[in-house]
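As you look at this complex, bear in mind that one protein chain is not there, while each of the others sits in place.
Now for subunit A:
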Amino acid sequence: MAKRIDVSGLTAYYGSHKAIEDISMTVEPRSVTAFIGPSGCGKSTFLRTLNRMHEVTPGGRVEGKVLLDDEDLYGAGIDPVSVRREVGMVFQRPNPFPTMSIFDNVAAGLRLNGNYRKAELNDIVEKSLRGANLWNEVKDRLNKPGSGLSGGQQQRLCIARAIAVEPKVLLMDEPCSALDPISTLAIEDLIGELKERFTIVIVTHNMQQAARVSDRTAFFNLAGVGQPGKLIEIDETERIFSNPSVQATEDYISGRFG
C-alpha cells in the first residue's frame, strides 16, 4: 500500500518569489526519508508540494513533475483533494480540531469525507490510536476534547488522525520541534513502526533525529537570502552522516556551516 514518489525538475513559487528550484529525487516506499537543511532553504515548501498543500497558500504555484507510482500529481485532471487522501500530512505544531473530542478527531478524516461505515468507525479509531501508540493513554476518555491532551499526546493524536484515512504516504513537517525529549522519543519509535506500512518523509532540524529515524537523508541549502533553495544531495543516511559527497553537507552536519 505504500507508494513510491518520483520528483523531477520541481520548482515552486510564492507569487513571483522562487522558493525552491529544480529538485529531483526518488522517495522509496516503506522507508523513512529525512530532509535536513538550514531554515528558509525550502524543505517545508518542498514537502508541501508533495501533497499539493503548497497551492493552498495564496500565490503558491509549482512547475515540474511529482510521480506517485507513475501518476503525475500535477497532471491534468488530478483532483488535489484525492491527492491529499493518498498523501497525508502531520504539521509542526499539533493542531487537533478544538471543537471535537479525541474520538471525533481521529474519525474526522473519515467523517468529513463521508466514506465510512458506522460499524467500522470504532475499529478504525482504535486501530489508528493503537497505531499512534496513544490508545492506552486515552481509551478511557475518548469523549474528552482533544485539546486537553499534552503536546506530545496531541501530536500523536494528529498522527492517528492522519493514518486513520489510510494514506499511502505520510509527510511530517518537523513533527517533534514543539515537543519535549520523551514525547520526541515516543514519536520517533512510532515512525519506526509506521514505516512498515507507509512511505514516510520527515522534515527535521534535529540532525540526530534524522540519523536515528531515517533510511535516506536529503540535504537542502540555499545560496543566499532571497535565493531559491536547492537539493544538494540525497543518499543513504549512513553515507550522508559519515562520508557525504558534497563539502557543504559535511560542513552543515559537523556544525561548521557558514
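We take it that a contact is a pair of C-beta atoms (placed from the backbone, for glycine too) under 8 Å apart; a residue touches a chain by one contact, two chains touch by 3 or more; residues count from 1.
Simple rule for what comes next: contacts and distances are computed from a predicted model.
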{"item": "Chain not displayed: protein name in its UniProt record (\"Phosphate transport system permease protein PstA\", \"Ubiquinol-cytochrome c reductase iron-sulfur subunit\", \"Putative zinc-finger domain-containing protein\" or \"Protocatechuate 3,4-dioxygenase\")", "value": "\"Phosphate transport system permease protein PstA\""}
{"item": "Contact partner of the left-out chain, one of A:85, A:127, A:197 or A:230", "value": "A:85"}
{"item": "Options A:31, A:147 or A:206, residue touching the unrepresented chain", "value": "A:147"}
{"item": "Of A:60, A:109 or A:152, the residue in touch with the unshown chain", "value": "A:109"}
{"item": "Touching residues (missing chain, whole complex) on subunit A", "value": "51, 53, 56, 58, 81-86, 88-89, 91, 93, 95, 97-99, 108-109, 111-113, 145, 147-148, 158, 161-162, 165, 167"}
